[in-house]
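Below you'll find the structure, written out as structure tokens, and then a few comments.
One protein chain omitted, others in place.
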Amino acid sequence: MEAVNRAELAGKLAEIEHRMRQAEVRGAVASYIPELAKVDPARFAVAVALPDGTVLQAGDAATPFSIQSISKVFTLAIALGRLGDQLWSRVGREPSGLAFNSILQLEQENGIPRNPFVNAGAIVVTDAILAGHQPRAVLGELLHFIRLAAGDDDIHINRAVAVSEQATAHRNIALAEFMAAMGNLRNPSALTIGTYVHQCAVEMTAIQLARAGLFLVNAPGCPRLVAPARIRRINALMMMCGHYDGSGEFAYRVGLPGKSGVGGGILAIVPGRASIAVWSPGLNTNGNSKLGTEALEHLARATGWSVFG
Amino acid sequence: MEAVNRAELAGKLAEIEHRMRQAEVRGAVASYIPELAKVDPARFAVAVALPDGTVLQAGDAATPFSIQSISKVFTLAIALGRLGDQLWSRVGREPSGLAFNSILQLEQENGIPRNPFVNAGAIVVTDAILAGHQPRAVLGELLHFIRLAAGDDDIHINRAVAVSEQATAHRNIALAEFMAAMGNLRNPSALTIGTYVHQCAVEMTAIQLARAGLFLVNAPGCPRLVAPARIRRINALMMMCGHYDGSGEFAYRVGLPGKSGVGGGILAIVPGRASIAVWSPGLNTNGNSKLGTEALEHLARATGWSVFG
Amino acid sequence: MEAVNRAELAGKLAEIEHRMRQAEVRGAVASYIPELAKVDPARFAVAVALPDGTVLQAGDAATPFSIQSISKVFTLAIALGRLGDQLWSRVGREPSGLAFNSILQLEQENGIPRNPFVNAGAIVVTDAILAGHQPRAVLGELLHFIRLAAGDDDIHINRAVAVSEQATAHRNIALAEFMAAMGNLRNPSALTIGTYVHQCAVEMTAIQLARAGLFLVNAPGCPRLVAPARIRRINALMMMCGHYDGSGEFAYRVGLPGKSGVGGGILAIVPGRASIAVWSPGLNTNGNSKLGTEALEHLARATGWSVFG
Partner (left out) sequence: MEAVNRAELAGKLAEIEHRMRQAEVRGAVASYIPELAKVDPARFAVAVALPDGTVLQAGDAATPFSIQSISKVFTLAIALGRLGDQLWSRVGREPSGLAFNSILQLEQENGIPRNPFVNAGAIVVTDAILAGHQPRAVLGELLHFIRLAAGDDDIHINRAVAVSEQATAHRNIALAEFMAAMGNLRNPSALTIGTYVHQCAVEMTAIQLARAGLFLVNAPGCPRLVAPARIRRINALMMMCGHYDGSGEFAYRVGLPGKSGVGGGILAIVPGRASIAVWSPGLNTNGNSKLGTEALEHLARATGWSVFG
């Protein structure tokens, strides 16, 4: 990998923003959560946090957006901290080869979701954290973790988004109830899904999200919230499963562990070097940010940051 | 990542060999190819090739074994060199979530295999190279490529293994004929499968295989058979799909791009640093070398070579 | 078909009962609904209702049992009476090739269940009847229909069974919520499933059930609750889908339209001739009464009542 000059990097981010602003095909904003459907598809942000805390940025990097499924990275870190490898008796570690909200593999594989990043798996992770606690306490712990990672207390849950998502959560409830039927849910589905939609409704700016990802960079100066061996494993899971059935494509084009959210954000980790957040609300057919992926592809090529050589 | 001292590395390889020799649960040697079923399950080898051409090793590293599906890495490199991105109209780039020899996804996805490393995908790659050539010429080109990569002309195809595999190739013929029915095969299935079983019957020692992998390391001193951008992409595919439905597990435990073969070999790439070959004939339930994976897990932990931080 | 002498038929029923009482392998009583798990597996009943109202019987034919999925025949008749062919925009008419409670076909076929007798399909039927009504009113209409068909007002819902089933209804709720997500549910799932578990908890004796089936026999003297063309269609659906993924086996062995329930009951129709109810609580692997099926096989052979010649 090539060394990266900060001034060059800042210039590269500006260039990427310029290019993405002009893109005509921007993907479709998620429509199944009414509150998210209102977001302006012209928004674009990119932010790079370095281990020393510096953040380089371009675009709407100070505008909060709904992190949605990116929250799964934080709940996974919390769940592994609480349960350790016991978590793996309830959820697998393999790519699914199917859509993020698919239910059929649950039937074929006895109610054990394929990985913690498809919806069913993330619901299990949330259910595991809930055990014996109130949703309010769990959501408090999540916010505490994210704020600590980001070094910023001004991070909140958007209740309107949570309520909006709750109203159309039929498919997630179906996943939860199906797992309950197979003995893989510990709390009432209403409690688990209620917590889940609130966790997805966390709002962060690209700057905050890039900073919050530093705990996965594993370099001197980064917050030490998780042991190095676990960092490597979470990054491996992000690489393999972070973009649902588009994970292979993301690895092929970008070459970094990443996690996308239906709000149009992506968090990508450059092990040992940087944490990157991008945001563009339009999605591709796999439900990942279309321009966000393109921006990361440009950035990885320009910096030589791909983990693949 | 930590710097690696060669003496320490040699010591580590010796220690790993010692440990693997004593393992009691060694997995089951592949039985569906009669010639492979004869191999002694007590065999073990590990070899690490560095960019300057040095090879460190332990165990039966000078004993040839059948590389089987590891050959798919070399045919993919050849096919991309010949067809470039056109290849991707005939085969995808996503993990399958299914067994290496599964046929059902072909039916659900119009005869387009999920990736070049499941059997159906590798058959398409071989079929693509064949177009307009004789099997003999294609196999000659493959051997030429491998010998060049390894810097060693003493690499051959074991005809007895090829004949043995041909006799039980019903499932691969079924995959080929199914793709023919969907318009995704250009040659008679007998020709394509005949070439395919011979490509799988290439025999190499761990030393040769480790050397042959250097063209994917992308460091000064390594053979330059493929452009850097393509190296990154092949490594990405190995990471995502190189161990079939155990790819997530391999990424989680080892953290390196790798490709396994049913003969018990695994080739793993450390981008910028090294190429590793391991060999232990016993397989786990996903068809990947059981002790080979464990050896790589030990080695990656000891060296800090995981790409994930 | 041979003419059937009533005395001979009565003798045959007695012989069948004797034989079934002595069977050692009786199948397993359904365990997932706690109240049903308490039923004595030694119970056995058979009753044959003729168009003139005569009922011949043997065994525990006056003991009420939970009709469970047999109720789906009555709700289908009511739904077709109310909606006519509009119902078929929400549910199909083909065998499923899968278990009664499978969810995966819903995902592959856009939330449209395969037929009205798999759980998902029956839930849609109940949901269709509910529209604009209170569960209490719908259950009242169902009881009215059954009582009229049976000519017997002493038919009721066992609330304890309904409550017991409600408590373990996760999988049915998952089916309902999944269909809600696909736009194929009109009422809150709690309302639809609440009604559904009560409809399944109707209790009838074999005598009552045999009589209640006469409306599908289409012969002079039978209650005329449904037009002949619709009778033929309901019988066709019972033949094709009435025993889930064991429907082919039932047709092969018995040769009559039938509908089974997890309580161990089966209603079978002999078009133009008779309605038969059998009850034996032990189930085979497809969830159909094991001895009930055997009893019907004996009876069909002795009477020549198979519709297949």
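Here the chain labels run A, B and C in written order, and each chain numbers its own residues starting at 1.
As a working rule, a contact is a pair of C-beta atoms (placed from the backbone, for glycine too) under 8 Å apart; a residue touches a chain by one contact, two chains touch by 3 or more.
Values in this document were obtained by computation on a predicted structure and should not be read as measured data.
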Exercise for the section: Report, in label order, the displayed chains that the undisplayed chain touches. Expected result: B, C
Fill in the blank from the handout: Out of C:G132, C:P220 or C:G309, the sole contact with the unshown chain comes from C:G309
Handout entry: Full-complex contact with the absent chain, from C:G27, C:P64, C:P95 or C:G111
Key = C:P95
Exercise for the section: Have a look at B:L104, B:A131, B:A160 or B:A229 and name the one touching the chain we're not showing. Expected result: B:L104
Fill in the blank from the handout: Those residues of subunit B that touch the unshown chain are 102-104, 106-108, 168, 170-171, 173-175, 177-178, 180-181, 189
Fill in the blank from the handout: Missing-chain contacts on subunit C, rising order, are 1, 92-98, 105, 114-115, 216-219, 228-229, 231-233, 235-237, 239-241, 245-249, 251-252, 255, 257, 269, 271-272, 301, 306-309
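Definition applied: only the chains that are shown with their structure count from here on.
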Problem - Pairwise touch network: line, ring, star, complete, or other - result: line
Exercise for the section: Examine where the copies subunit A and subunit C touch and state whether the two sides share over half of their residue numbers (same) or under half (different). Expected result: same
Problem - Centrality ranking, top chain (CA atoms only) - result: A
Practice task
Averaging each chain's C-alpha atoms to get its centre, pick out the one most distant from subunit C.
Solution key: B
Practice task
For subunit B and subunit C, let me know how many angstrom lie between their CA-based centres, rounded off.
Solution key: 55
Completion exercise
Here the gap between subunit A and subunit C, centre to centre from mean Cα coordinates and rounded to Å, is 48
Fill in the blank from the handout: Expected list for subunit B, residues touching two or more other chains, is none
